[in-house]
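Here the complex is missing a single protein chain, while all its other protein chains stay put.
Letters A and B mark the chains in the order given here, with residues in each chain numbered from 1 onward.
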Amino acid sequence: MYNAKAVILGILVFVALSTSPFWSSFIGRDYKTTDIALPKDEKNCLENVEFMRSQHMRLLNEWRDEALRNENRAYIASDGKKWVISLQNTCLKCHNNYEDFCQKCHVANSVYPYCWTCHIIPKGSK
Amino acid sequence: MNKSRRSFLKIAGLSAFALSSGITGLTGEAHAKIAPGSYAHGGNALSAKRWAMVIDTRKFKDSQDYEPLIEACHKAHNVPHIPGRQNIKWFWLDSYAHVFPDDMNAHLDERTSAASWPLLCNHCTNPPCVRVCPTQATYKMEDGIVAMDYHRCIGCRFCMAGCPYGARSFNFMDPRAHLTNPVPNPDFPTRMAGVVEKCTFCAERLAVGQLPACVEAAKGRILFGDLEDPASEVRKALAANYSIRRKPSLGTQPGVYYII
Partner (left out) sequence: MLEKLLTAQKRYYVWLLFLLCVIAGCGLVYLQQLQEGLTVTGMSRDVSWGLYISQFTYFVGVAASAVMLVLPAYFHHYRQFKRMIIFGEFMAVAAVVMCALFIVVDLGQPQRMLNVMLHPTPNSVMFYDMLVLIGYLCLNIIIGWVTLEAERMDTDPPKWIKPLIYLSIIWAFSIHTVTAFLYAGIPGRHYWLTAIMAARFLSSAFCSGPSILLLLLLIVRRLTNFDPGKEAVKTLSTIIVYAMCINVFFYLLEIFTAFYSQIPGHEEPIAFLFTGHGGHLYWVSYWMWAAVAMAFLSLAILIPPQWRTNPTLLPIALVMLVAATWIDKGLGLLIGGFTPNMFEEVTPYMPTGREIAVALGVYAIGALVLSLLWKIALGVKKEVNHFGG
């Protein structure tokens, strides 16, 4: 191999750099929860927490298509409860603390959805 | 460059491409239904085979009579008032010569030529805007409403070129800068810069059993109903009165009728 030393050293540096987040997590820093504020009056979301946490964005996409294209404006959850499909008028009625619920988690996960350029954040606007 | 290394790179590149396109294929499947629950129509929704509107223009004396309708519409949908040529229009007024250019003659009676005529999306049976949209951001519902999904619109404005009625508006800028804060109707979203919008026949109101905002504000002077139901109010009104539609020769079959 040409320039074997330089190439192998380069590969090692590359591997070290690209895996650095894993190493840095070993050196101490614990995962901190995002401390999001859950709704006070409502205990249950429409599906279980794990599903909502990981799939809420896909569910919202599906809701949008069902409501806008198929006129299916009601969602019957797995527990049989019926919900009106609306981000603004269903989800945000319980999750009415934008800063401490949506934003906190989105910022912690470095995702910046632009729902709020159109949908109104509860209590006035952003 | 060494021949074998070269062919290795070619094969590696091709495999990477094949793999990545395979992965995108799989994620495509992941878009299939995600929710564990099921979907249903809203309980008290108004429904029809083909929604249509009949405007009895004889009952409107002047442009002032239309003002409450325009206000109701724009308030219900957070339609901004933007001065200039980059404005947004859902429900607006214009002269007979502009609304019905093909039916214009120089000796039209005073009432017709001086009157203001209401304009909105015609919700065509054969809508050119739907035909040209490259993303199905605008589409025709089963009940005849030409609807829009602002989430999907890429802002190419092909629909604006395609619509023969000038019913579509593009958000050249952020509409919120031209709306009050809080917005007039906090239950309805606004739009964002870069998407096209238009009248929706108040699909969101029909879904909860309400008539469109302009129809409600017109207090009986605008009828709204099922064009395929011979017993509906709109059919009865059309049967009993002379009515016209805008640019019928284009074959778009508008769903807005004017009794004159």
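Throughout what follows, a contact is a pair of C-beta atoms (placed from the backbone, for glycine too) under 8 Å apart; a residue touches a chain by one contact, two chains touch by 3 or more.
Quantities reported herein were computed from a predicted structural model and do not represent experimental measurements.
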Chains on display which the left-out chain touches in the complete complex: B
Contact partner of the left-out chain, one of B:75, B:152 or B:245: B:152
Among B:7, B:47 or B:136, residue touching the chain not depicted: B:136
Residue among B:52, B:163 or B:260 that touches the chain left out of view: B:163
Candidates B:45, B:97 or B:238 - the one touching the absent chain: B:97
Where the missing chain touches chain B, by residue: 84-89, 94, 97-99, 101, 128, 130-137, 152-158, 160-166, 169-174, 192-196, 247, 250-252
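Methods note: only the chains that are shown with their structure count from here on.
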Averaged-CA centre spacing for the pair chain B and chain A, given as whole angstrom: 31
Residues of chain B touching chain A in the complex: 33-43, 45, 139, 141-143, 147, 149-151, 174, 176, 181-183, 186-193, 207
Complex interface listing, chain A residues touching chain B: 46-47, 51, 55, 58-59, 62-66, 68-78, 82, 84-85, 88-89, 114, 117-120, 124-125
